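I am attaching a structure below and will ask some questions about it afterwards.
The complex appears here without one of its protein chains, the remainder shown in place.
Labels for the chains are A, B and C, by order of writing; each one numbers its residues from 1.
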Amino acid sequence: MQKIGVFVCWCGSNIAGTVDVAAVAEAVRQIPDVAFATDYKYMCSEQGQAIIRQAVKDYQLDRIVVCSCSPRMHEATFRKCAESVGINPYMVEIANIREQCSWVLKDKAEATAKAIKLAKAAIAKVRFNTPLHAGKSNVVKRALVIGGGIAGIQTALDIAEAGYKVDIVEKEPTIGGRMAQLDKTFPTLDCSACILTPKMVDAAQHENITLYTYSEVEKVSGFVGNFDVTIRKKARSVKADMCSGCGLCTEKCPSRKTPSEFDMGLKNRGAIYIPFAQAIPKVPVIDRDACLKFKTGKCGICSMVCPCEAIDYTQQDELVTEKYGAIVLATGFELLPLDKFADLGWGVSKDVISSLQLERLTNAAGPTEGHLVCPSSGKEPKSVVIVSCVGSRDTTERGKTYCSKICCMYNAKHAMYIREKYPNVDVTVFYIDVRTPGKGFDEFQRRAVEEYGVHYVRGQVGKVVVDGDGKLTVFASDLNSGRHLMLFPDLVVLAAAVKPAPDARKLATMLTASIDNDDFYVEAHPKLRPVESPTAGVFLSGMCQGPKDIPETVSQAGAAAAKVIGLLAKEHLATNPCTAMCQENICSGCKTCAHVCPYGAITYAGKQIITLAGTREQRTVAVVNEALCQGCGACTVACPSTAMDLKGFTNKQILAEVDALC
Amino acid sequence: MRKIEKLMREKAAELLADGAVDRVLAWRRGEFFYDNAPAFFADAKECEQIVYDEFCPANLCKYLLQTSSKGLKAAVFLKPCDTYGVNQLLKDNRIKRELVHAVGTPCSGMLDIKKIKTAGAKGIIKVEAAGDEVIVTTALGEIKLPKAELLLDKCRMCKGNEYKIADEELGEKLPTPVFVGDKFAAVKAIEAMPPEEKFAFWQQELSKCIRCNACRDICPACTCEQCIFDHPESPVAGKAYADPVEEQFFHIIRAYHVAGRCVGCGECARVCPQGVKLGLLNMKFMKDINTFFGPYQAGADAVTPAPQVDYKQNDYEVSIAVAGKRGK
Amino acid sequence: MYKISKENLPKLYTALAQQGRLLLPCQNKDGKTDFADYTVTAKVNLAATLTARSAKDVFFPQVENLLKFSAQGKKLSLEQILPSSETVIVMGVRACDARSFKILDRVFLKEPVDSYYQARRENTLLIGLGCTAPEETCFCHAFGIDADKPETDVQTWLTEDSLYWLPVTKKGEALSEKLGALLELADETEQKKVEEQAAVTKKILNLLPLHDFKINDKLPANELKVFNSKVWEKLSSSCLSCCTCTYICPTCHCYDIRDYQAGEGKTERFRCWDSCMAGDFTKMAHGNPRKTRLERFRQRYMHKLVYFPENNDGVYACVGCGRCLQKCPVNLNIVKVAKALEVSEDV
Partner (left out) sequence: MLEQNNTYQPKIVAFCCNWCSYAGADGAGTARKHYPANIKIIKVPCSCRVNPLFILRAFARGADGVILCGCHPGDCHYTTGNYFTRRRMTLLLSMLDYLGVAGDRFRVEWVSAAEGARFAEVMNNFAAHIAALGKNVKLRDLRCAK
């Protein structure tokens, strides 16, 4: 027979004031397997715990029930106490007779009766408790950062500074990401390159950081502390170790038909190219789809001009496998493709451009060396219209329902660029609302209006019509005055919505890191764990988690780094012992449970099973990875044969509680 | 159908003869003309005993569990509606695709001997379907009856003559009985009842149940190695209803467990010795799944995850299930 | 022999109902006929050849409570639950079902006597009904049962206009006396009518597909060979292991005893039908003696056709009611099994 000890706490008058604690102890004493029951003023106090320890010795208790405050307060305390006298901490149950009883009830008889019920329920449960042991898993002291934009770079630098190895995987030929494309940054209007490139260099030169550019994550397995990752290093067709980055090849390349990704298609690049001057590494890549050598076999000019014989047409993709303790997702964003916005002139007129194109047009290192011109004519515009919320806060299927958050600020910034350099160019911004929370942000936007004389019109642009000789007419409404407007700008800038990078979904499945309906990664908890993904050991940095500006991105990058450092600093990870368990003799291997597991903790394996009938058979059954399982219990209900059960909350335990409470 | 029978015998013999399969799953003649029974064939010579006519309602797919678990490759003759069951078994990972040779078998609807008898035919010797009529030869002569009324209930819910899985097809597809009207009409009728009436209705229905488990054992969605109703440790283990509430539990849980798995083959209702209207429970869940989670047909393929293991962030709130009544 | 005209039957039912609890074949909402308590509104259907379920529930209900025990603190108290002692009259019992009770008696009334069964048996009075329209699934003759003469306290026959009534046992006579004027004496010619009708029934029986079906009487002698026969694998492979056959069978009589924890230390012990088809049938501490479907399937038919006759003067545990032929989901049945054994070289 089990020997259960029940300890009823007064919590001073908090409980004893409303509950007849002695009566509770007396009531449970009648239960056959309750070997000892008592009450005391403060069970959590040292004296209180001493009473428990003594009772365990005197009555050889093997299970403990404490009737006290919420387990969220002192469950840990009493578990430790039990452990100190050789009882497994998971043989302790708490009956919450304060928050759920004395504090919500006034009538003493009523409260006492409820307290007794709750105690009986805890006793009923504890009968089925079994000793549980937290498992241990080691931690590989190396982190992987996926994405080499400002978020990835910052996270990597912070981790590296703390003394841990970090690898950055960037799918583009260079790190730097979107920020590298920008001209200036709000709200300070300092040059983007000037603040970014030093960080890029630091990252490249840091002894703890390894860069994998022009590379992609191919495969991820394992779990927190022990990820196995395969990285595909795409063939550059250029030997990085021999290349001096002189750029001769890129100048001489005869193929000039490919629009430059970096310049947002405002300029063409060679088949062999370096995205931009400050690229890191400053090693060109051959775009094999564009290269004549690869297409026709002829040409080969680059290898002829190369002074260091770095060109290698035979180079193959390379697969690198590496172990990591933590993974940071910093996959960033792109602009919503605007094909569906022909009504705003997109794709109809070259002079209807996206905000990122404007950044390139105003950027001194851009295709026009920073001269703002209309792409169609090459002439300076006389007036510019900026349209906010293009595809943002848009409930139609062509747009996104969320607010892209950064547009209001960069619209103001763009307006300022223009008015600063070309005071006689007239700039009008159409907006639904101007949203500029953030330090110095609202002031910034007001400066645009007050000092730079930018026209802000509250209203939507209905359509942008392009006439025969390419002239633009903007039809809009001014909601404040209720007037319909017709404008004739030379340039229209569409502030397109941001969306997560297209490979976010692919990575999410690889890492079992969930994404929301818009493909942004989901946080482990929207408020309390904003930089962690629900998958242990996977962290989020920057735009991939949701729209952010640079300051926010950098601070989140730091936060993610801190989390990673905290994880890598551990020698071992204690795994939560309340995990799912598969009763293999019942499991049919129907693979239903894996569908509902948010952590990819369930796999399947063929095993020799002794059935309940006593026969032996080879069957496929579910296997739970206890390091991954967080113990939510979704699988236990998904399983039709209840083969899946949850330690610490088994079917038997919960049903025992139900029976005791009804 | 006779033509198809010939093709079946040839196909079965051929497959067994050249060792393409170890077993063939088909039907064998019973004591009477109307009680053809599922049967395994291992010997090409035996295949002459294969029968196929309007009295082969049994869905053979569940027998694949036996062959597949023994590592035997089996050819199985599947009427269009039976193919859904095979997909479900595949989806539930209960059989190995490479051990199944699915032979699509045309069907124009199966007949219900009970209906023929209650239609007044006495001393029946032979029954044959001809177009939309059924010719019943009795000791007293021939009677012609309209086929539609004599079809099995499950055939009145025919899903059409498409095979959802088939490695090969026998002959030409046959026109299937066209089911007219709303297949959820009966469910809706019950939904419309006031609670007391619903309760009374189900009390009457479910109290018929003798817990023989035939519904479960024939069901292509009920393939647990160990059913919770048999597991000694399970909270609902039991062999009989010691209290009426258990009748409800058994049927709620049974229907719930096959919800999203139930392919709507109607076998459970067909085999129930007590005539419990089990279809009304399964159909209810099908209707709910379609209305609450979007259109779904279990067994239409072997991959689409069941609605219960899937979700949308903007799913209905639970109260939608009774929204009408609770005005929520 | 007595008689009572059809229009007076309701009077008869009421009179019988006054003598005790009256059960008789009634048609339910779905048109199925089963034994049910008589009520004025009940749709009595004596004409039905066979009730969906046999009448064995009357003596051997699917579930019956045996005792209760409850624990107060550390004390335990017991309470036995006895079967009610009310008189039960079952009317419209067919010859096959009537014989099944004799078979059950061999199980429950031999030492140790099952007091629950015994009490019910003693308190029950059976009114048999001769068959006039046997179905093609009938084969009671294979067990020497006379479909026209049920082994009951009272035998009755239904003709187009009247019900003929013949008390056979003391119990039967006593009942007939109680009914008094309701029953009028039947004269010679009328008795003839009944005999003619019986002759017709015999003719029909001889036309039915199973008229020449019989169980091979050499089965028990060849017990071991039968047990090891290859036919079992073939037969059992299509069996679903559901319990339909055992539950609708009038002679199947296995039961399980279970406890139900009603909470707060209360427990109820009840017995309920069990089935040799069930996976946990006869599961014991060491496990289950019959682990596979084949073994369980074989057990059922070995029991009916071999073991039972061996221990009961050659009486088979089957009465040929044909319910298994009607109800098996996959059309397996004792006839099929017996025939398979007949042709197998193991017998």
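Quick note on the criterion: contacts are C-beta pairs under 8 Å (C-beta built on N, C-alpha and C of every residue); 3 or more make two chains touch, one makes a residue touch a chain.
Here the structure is a predicted model, which means the values were calculated and not measured.
Taking every chain of the complex into account, the absent chain touches A, B, C.
Among B:L140, B:V178 or B:V318, the one in contact with the hidden chain is B:V318. In the complete assembly, the contact with the undisplayed chain comes from A:G631, out of A:G48, A:G270 or A:G631. Taking the complete complex into account, residues 260, 262-264, 266, 268 of subunit C touch the chain not shown. Take subunit A: the residues that touch the chain left off the picture are 70-72, 96, 98-101, 103-107, 110-111, 113-114, 117-118, 121, 514, 522, 524-526, 534, 578, 596, 598, 630-634, 636-638, 642, 646, 649, 651, 654-655, 657-659, 661-662. One chain of the complex is left out; on subunit B, the residues touching it are 190-191, 193-202, 235-236, 242-246, 248-249, 252-253, 255-256, 259, 281, 284-285, 288-289, 292-293, 307-313, 315-322, 325-326.
Methods note: only the chains that are shown with their structure count from here on.
Centre to centre, using the average C-alpha position, subunit A and subunit B are separated by 46 Å. Between the CA-based centres of subunit B and subunit C the separation comes to 30 Å, rounded to the whole angstrom. Chain contacts: subunit A has residues 612 touching two or more partner chains. The residues of subunit C that reach two or more other chains are 279-280, listed in rising order.
The part of subunit B that touches subunit A in the complex is made up of residues 69, 92-94, 223-228, 231-235, 257, 305-306, 308-310, 313-314. If you check the complex, the residues on subunit C that touch subunit B are 29-32, 52-53, 62-63, 65, 136, 207, 209-210, 234, 237-238, 240-244, 247-248, 256, 258, 260, 268, 270, 272-275, 278-280, 283, 325, 327, 329-333, 335-336. Residues 71, 73-74, 261, 263, 279-280, 287-288, 291-292 of subunit C are the ones touching subunit A in the complex.
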